[in-house]
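Below are the C-alpha cells for one structure; questions will follow.
Note that this complex is displayed minus one protein chain, with the remaining chains in position.
The chains carry the letters A, B and C, assigned in the order they are written, with residues numbered from 1 in each.
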Amino acid sequence: MTELSSSLYHKIRFIRRFEERSVDLVAAGEIASGVHPCIGQEAVGVGVCSTLTHDDVVLSSHRGHGHLLAKGCDPARVMAEMCGRVTGIDKGRGGSFHPSDFSANVYNSTGTVGHGAAIAAGVAWAIQRSGSSRVVVSFFGDGAVTQGSLLEGFNLAALWQLPVVYVCENNKYATTLPVRTAVAGTITGRGAAFGIPSATVDGQDVEVVRAAAASAVARARTGGGPSLLEFDTYRYFGHHTFELKTRLKYRSDAEIASWQLRDPLDIQAARVSSPVRALIDASVEVELDSVVAFAVGSARPDPVDAFEYMYSDGLRPRAGVA
Amino acid sequence: MTELSSSLYHKIRFIRRFEERSVDLVAAGEIASGVHPCIGQEAVGVGVCSTLTHDDVVLSSHRGHGHLLAKGCDPARVMAEMCGRVTGIDKGRGGSFHPSDFSANVYNSTGTVGHGAAIAAGVAWAIQRSGSSRVVVSFFGDGAVTQGSLLEGFNLAALWQLPVVYVCENNKYATTLPVRTAVAGTITGRGAAFGIPSATVDGQDVEVVRAAAASAVARARTGGGPSLLEFDTYRYFGHHTFELKTRLKYRSDAEIASWQLRDPLDIQAARVSSPVRALIDASVEVELDSVVAFAVGSARPDPVDAFEYMYSDGLRPRAGVA
Amino acid sequence: MPKLSYLKALNRALGDEMDRDPSVFVLGEDMNFALTNVTAGFLERFGPERILEMPLTEQGFTNFATGAAMAGRRPVIEFQIPFLLLLVFEQITNQANKFRLMSGGQTSVPVTYLLPAAGWRAAWGAQHSDQPYSMFAHMGVKTVLPATPRDAYGLLATAIRDDDPVVFFGPIASLGVREDVDYADLRPIPLGVGRVHRVGEDVTVVALGHLVADALAVAEELAGEASIEVFDPRSVYPFDWDGLARSLERTGRLVVMDDSNRSCGLGGEILATAAEEMRLVSPPKRITRPDGAMVGAAPELDAALQPTREQLVAAVRKVLKS
Partner (left out) sequence: MPKLSYLKALNRALGDEMDRDPSVFVLGEDMNFALTNVTAGFLERFGPERILEMPLTEQGFTNFATGAAMAGRRPVIEFQIPFLLLLVFEQITNQANKFRLMSGGQTSVPVTYLLPAAGWRAAWGAQHSDQPYSMFAHMGVKTVLPATPRDAYGLLATAIRDDDPVVFFGPIASLGVREDVDYADLRPIPLGVGRVHRVGEDVTVVALGHLVADALAVAEELAGEASIEVFDPRSVYPFDWDGLARSLERTGRLVVMDDSNRSCGLGGEILATAAEEMRLVSPPKRITRPDGAMVGAAPELDAALQPTREQLVAAVRKVLKS
C-alpha cells in the first residue's frame, strides 16, 4: 500500500504546511479573524476523509481547515475564504471559523459547538430517505460532548439508525479546559448510552484512523446506523492564534513534547521513502505558494454588497438609517 | 412496620382522592388550567419523599401534585393554588402546572421539561458548599430524558458528586409519545454514561420505592454523589384533563387494565388491616372536604395586583397603554 | 360557500403543499395523534415518512430540520407552545437563518416553524403565554401572523414555498374563527404585503392576529364618531411599510394594537418608523401588553395584561382629539 501511504503522507504534509502558512497570514494581517490551527490533528481529518466519496457529506467545526482540505475543497479558495476574499469558497461570508463548500459536500461548520451533530442527523435522514447510500460525517471536539444538543443528535441518529459517523477529535482541551475536568464518565459511554457502537482510537496514526473510519463508514453505508469514533489526538498549537499574544499556561511544555513524539506527520513519513517524501514536500511548497498568492491577490468584497446572500429572494433589509 | 405501612397507605389514598377531587374541580370550572393527574403514580412520590426530611429539597414537574403533598405541603393551599386563589401556596401565580412551596422546600416545577435537573444540581451545589447534609430530589418523566439540558445537569451533578437524587417516573408516555419510540438505548444507560449509579425499580409498590430511594438518599447525604432511579410506573388517567374532551387513542384499554392490576393503592392496602383502612379512608374524605371548601371559598386575586411579585424591588413595568 | 376555520385552513394549506411538493414534510411532537389537529388525517394520507413523530428534543429536531433542509427537503416543524420558540431561538436565529449568508448563497434553509397556538392560554401560567414574534423580526427572520382563515392559508403556503426560514404564528384565539371561502380562491399570499380590512379617512388602526377582529369591532362601534381604517400587516417581517405609509398619507393618525410586550415590540417599531418616516398629524398611540408582561396562572390577573377593545376605543378618541 505504498501508493496509499504516500498519498496519506502528502495530505498530512499539505495540511500541516497550509496551517503554518495561515498562521503566517494571521501575523501578516491577511486573516483578520485569526485561526484555530489543526496542527497535530491532521491524521484524523485525512484518515477519516480518505474513506469517503465525493458525494459523502461532511459537517466540520471551527477547527476545520484540515477537514475541508481532506474532503477535497480547493485549497486556494479555502485560503481566500480565510482571508475574506470574494474568491473564497463562501465569498468571504463564512471565514476561517464557519466555512462550507457544497462543491465538495462540506455542508457547514456551525459556530455553536456541538450543534452540528443534530444537523448531521437531519442531512443523513434526508439522504437515507432519498434512497441514496451516501454517508454523513460529523466532526466535533471533546468540548462538544458536554453540550446537550449533541446528545439530542445522538438520540435521533440512533432512533432511526441514520448513516452518520460521529467523529470526536479528543485533543484533550476545550480552549483552556482539560477534558478530564469537564466530562463525567467517558465520551464513548455517551455513545453507548444511545446504543451507538463507540470506540476510542489512536488519532495520530493516519492508517489506524483510516481503518477505524472505514468500518464505521461501511456500517453507515450498509444500513447499520451511526457510529461514534473518539480519536485520541492533540493540538500542538494554541486553541486560536490569539494565544500568540495571551501567554496562557494551561498545559506544560513537557506534555506538548510528549505528544510531539507521536507526530502524525513523522509517523506517516516513516512509511514513505525519503526520495518520494522529498518530491512531495517540494510539490507542497510550490502548490502552497500559488495558494497564498491566489488568496492574497484576490479582490476584497465591496461594502455595497453587505446585504448580498442574506435572503434567497433577494429581500433587502432596511438600512440602519432612514 | 404496620405503622409505616399504614402511613404510606394513608398518603397514597390521600393523593389518589385529591387528584380525583381536582379532576372534579376542573369539570366544575374551578381549575381553569386543567390538571395533569398523577393517578397511578402515587407510590413514587410517596415512597421517595418518605425518605426525606423537611429540610431536603424537591424539584417537581408539571405532574407534581403528588410530590407536593408527599413532601408536606398544606393540601388546602395546594388546591387553592390550582384554583388560582390568593390563599394558594404561590398566591395563584404558579398554578397546577408549575407550583413551588418554600415552606416545604419544594423549590419549583419548571415548565421546561427536563430543565429541573440542572437547577437541582445548582441547588445541591449551594447546599453542599454550605456544609449542610441536605439532599435534593429532582422529579421528571420519561419524556425529559431526550432533552439535552437534562443530560447537561447529569454531567454537572456527576462531575462534582453533588447530593442529588434524580427520579425518573417512567410512565411509558410523554403525552401521546410511547417512550420506546423516543428513547434510543436505555434511561439508566444515560445515567451510567456519566458514572451515575442508576437503577430501574418497580414504581407501583411504595415500599419497594422507599427502599430504593432510601439508599440513593443515603448515598447523597453521605457524600456519595448523585443517583438516578428510573421507576416503572403508569398513569391511569390521560396526560391532562383535556383528554376528557379529545378522545386520544394512543394506548389500549387492555394496557391500562393490565397496569391497574398493580395499582399502588391496592398493593399498599393489602398491608393494612381493613378496619384501619376504613378509618383512614373516612378521615381522608373529611380532610378533602375541608381542603376543597377552603380552596373554592378563598378569594380570587384582584386584577390590579397583576404586577405583584414580578420584581424583588417592586419595579412596576409600564402598562400596555400610555 | 363553505365556511373554513382558521385551524382547517392550516390543515388544508399544509396538505395542499404536501400534495404539490414531495419534499415537504412535517415534524413535531404528538404528530401520530395530530394533537393540535393541524395535521389531522395526515398520517394516513402521507405516511410516517412525511409525518415525523419527534421525541421531546426541540433543539435537536430544529437542528435536524436545518440539516434536512440543506439536503433538499422542506421541513415544517410544529411547535405546541410559544416558549418552545424561545428554547430553539438560537437554533433558528443564529443558525438556520444565517447559514445561507455564511455559505455565500450556496445553500438555503427552507424550514417553516409553525406555532398554531400563539398567545395567552388562560391559567397555563407564566411560561406558556408569551408572544415572541417581535424578537424574530429583530433577528431578521421572516415572520408572519395572519388574522383570517384565508390569510392563514395563503401565508402558510407562502412560508412553505419560501426558500428561507419562516416563522408562522397562528393565534390560539383565532383558531376557531370561520370565514366563507371559495376553495378555488385560496392561494399563496406574498410576504410583506398588508391588507386593508376596512377603509377609513380619519385614523389608521394597525392590528395583527386575533386583534384584527377587535379593531374591526371597535371601528364599527365608533363608526358614528370617526372613519377608521383597519390595516393588518399580516407579515411581521418583512413589514409592509409602503402599505402603512399609503394609509397614513390619507389619515395622518395612527393607533397600533399589538399583542406583544411593549418594550422593543412590533407596536413600538411601527410607531417609530411612522414617526421617523411617515405623515403624522398627531402623536401616535399603541396598545400592547405591558413591558415584559409575565402572566401568572390566575385568569383574572392575566386578562388584565392583555390588550382590550376599551383601550383601543380610548386611544382612537385621544388620537382624534389631539
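Some notes on this structure:
In this section, a residue touches a chain if its C-beta (ideal position, glycine included) is under 8 Å from a C-beta of that chain, and two chains touch if they have at least 3 such contacts.
Because the structure is predicted, anything quoted here is derived from the model rather than measured.
Looking at the complex as a whole, the chain kept out of the display touches A, B, C.
Between the chain not shown and the residues A:S5, A:S22, A:S60 or A:T112, the one that touches is A:T112. Touching the chain that is not shown, out of B:C83, B:A120, B:L229 or B:V292: B:A120 (per the contact rule at the top). Contact with the chain not shown here comes from a single listed residue; of C:P110, C:G243 or C:G296, that residue is C:G296. Only one of the listed residues, B:I15, B:L156, B:V206 or B:L228, touches the absent chain: B:L156.
Looking at subunit C, the residues touching the absent chain are 83, 86-87, 89-90, 93-95, 97-98, 101-102, 104, 125-127, 130, 134-135, 137-141, 237, 239, 260-261, 263-277, 280, 283-286, 291-294, 296-297. Looking at subunit A, the residues touching the absent chain are 31-33, 81, 84-85, 90, 92-98, 110-114, 143-144, 146-148, 174-177, 181-183, 246, 248-250, 300-307, 309-310, 317-322. Residues of subunit B in touch with the missing chain: 57, 88-94, 98, 100-102, 107-108, 110-112, 115, 117-127, 129-130, 148-149, 152-153, 155-156, 159, 308-313, 315, 317-318, 322.
Assume only the chains that are shown with their structure count from here on.
The most distant chain from subunit C, with centres taken as the mean of CA atoms, is A.
In subunit C, the residues that touch at least two other chains are 55, 57, 59-60.
Contact with two or more other chains is made by residues 148-149, 152, 155, 159 of subunit A.
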